[in-house]
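Partial view: only certain chains, each at its native spot in the assembly.
In order of appearance the chains are A, B and C, and numbering begins at 1 in each one.
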Amino acid sequence: MSNQVTKSENSEVLPPVGNPEIRVIAMPANTNADGRMFGGWLMGMLDQAAGLVAARHALARVVTVAADSITFHAPVLVGDELSLYARLVKVGRTSMKIEVEGWRRVRHELETVKSISGLFTFVAIDEDRRPCRVPPINETRLLSDKADK
Amino acid sequence: MSNQVTKSENSEVLPPVGNPEIRVIAMPANTNADGRMFGGWLMGMLDQAAGLVAARHALARVVTVAADSITFHAPVLVGDELSLYARLVKVGRTSMKIEVEGWRRVRHELETVKSISGLFTFVAIDEDRRPCRVPPINETRLLSDKADK
Amino acid sequence: MSNQVTKSENSEVLPPVGNPEIRVIAMPANTNADGRMFGGWLMGMLDQAAGLVAARHALARVVTVAADSITFHAPVLVGDELSLYARLVKVGRTSMKIEVEGWRRVRHELETVKSISGLFTFVAIDEDRRPCRVPPINETRLLSDKADK
């Protein structure tokens, strides 16, 4: 499952093992003036993928507080399948750090290419929007216990 | 892998085994006047998920020619994770039929609910946009051979 | 009026008589990777057109429960005028079946081409979102009584 992803040894060639957190088709509505996918849209996809991992670990609402090391490795083109893989790498009292990678694939081809990556920090919040505690890193409850058997 | 998905016995309770074809967060921009996700947007997600399976089987561009049996089982709400599962169920000379299901999940909860399903027909096309042959149903090349080991 | 449309004898050549339910210009924001109008957007237009007929017949809020026989006859291109015609074909206790057709026209030409069609089922709901009764099929109140004289 995505929150226990171990990267393949050659991360430039193969995407992480496991389910993508987010997978979308890159559409013309999200292009920049260049005809390629807009960086803001790509960063939004990273943010959503990381947020899914954070929310599932915390079993609480989460908010993005920071993003670092965002790297644009290769452009994503209109029509591409874009798969976002994310894994929890560090947990504080109320915060979580999540690594995310986006891999593109031309829909009718087999090759995948790493296109974007980043490191996001989320904080879990309670119903009054105050930070709340999150479980230790090795205690993510698995969707697969319920859903992937 | 998603193009050989076998449904769990109780499809009302558990989503199909395997990777989702498409997985997105339901955003306010795609709501209808009701505040729930717009049916047109949901049908578009089904279409994209089915199209990924079709393009990967045909290893060619594909176009949607028909959609049937689209059923709205339960509304999808803003903020939900929506996962689309699709599998190839029939192959003709140039056409492919794909079953698709969409399952929603509140991001910080574990339960998933089947929300929408349908049956899509695609035709593979060559560079001149003429229909072209597709492989038999049991000969889908696997991404997993390259990428999921 | 649109809810009593009778199809012309050659529906491949001429659009239905009467007002379109929905008429829009196909814009670049709704294209797919192909540069043509995205199937999800087209299905959304069918859904809206059918929903207008349903809501006007029921004089109540309505929700889409199913869609069948969606057929993509011809692509819709950026800049086209797209007119959606819909008519009520069957009424149950709380449900309504509506046939919809979409016809495209290049804005500065006269010819129209049938591009998409489908059959939608809606259910009328009351303020608590429970299904509520709808009038018999021949008792649609006419907007034209008030507005089209």
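Operating definition for what follows: a residue touches a chain if its C-beta (ideal position, glycine included) is under 8 Å from a C-beta of that chain, and two chains touch if they have at least 3 such contacts.
The model shown is predicted, which means the values in this text are computed figures rather than measured ones.
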The full assembly in this file, of which 3 identical chains are displayed, is built from a number of copies equal to 6
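The definition used in the following text is that only the chains that are shown with their structure count from here on.
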Copies chain A and chain B touch; is their interface built from the same residue numbers (over half shared) or different ones? same
Upon optimal superposition of chain B on chain C over Cα atoms, what rotation angle is obtained, reported to the nearest 5 degrees? 180
Could you work out how far the Cα centre of chain A sits from that of chain C, in whole Å? 39
Suppose each chain is reduced to the average of its Cα coordinates; what separation in Å results between chain B and chain C? 25
Averaging over Cα atoms per chain, report the distance between chain A and chain B in Å. 20
At which residue positions does chain A touch at least two other chains? 25
Give every residue of chain A touching chain C within the complex, in rising order. 25-29, 78-79
As the complex stands, chain C meets chain A at residues 28-35, 38
Complex contacts: residues of chain B adjacent to chain C: 34, 38-41, 43-45, 47-48, 61, 63-72, 118
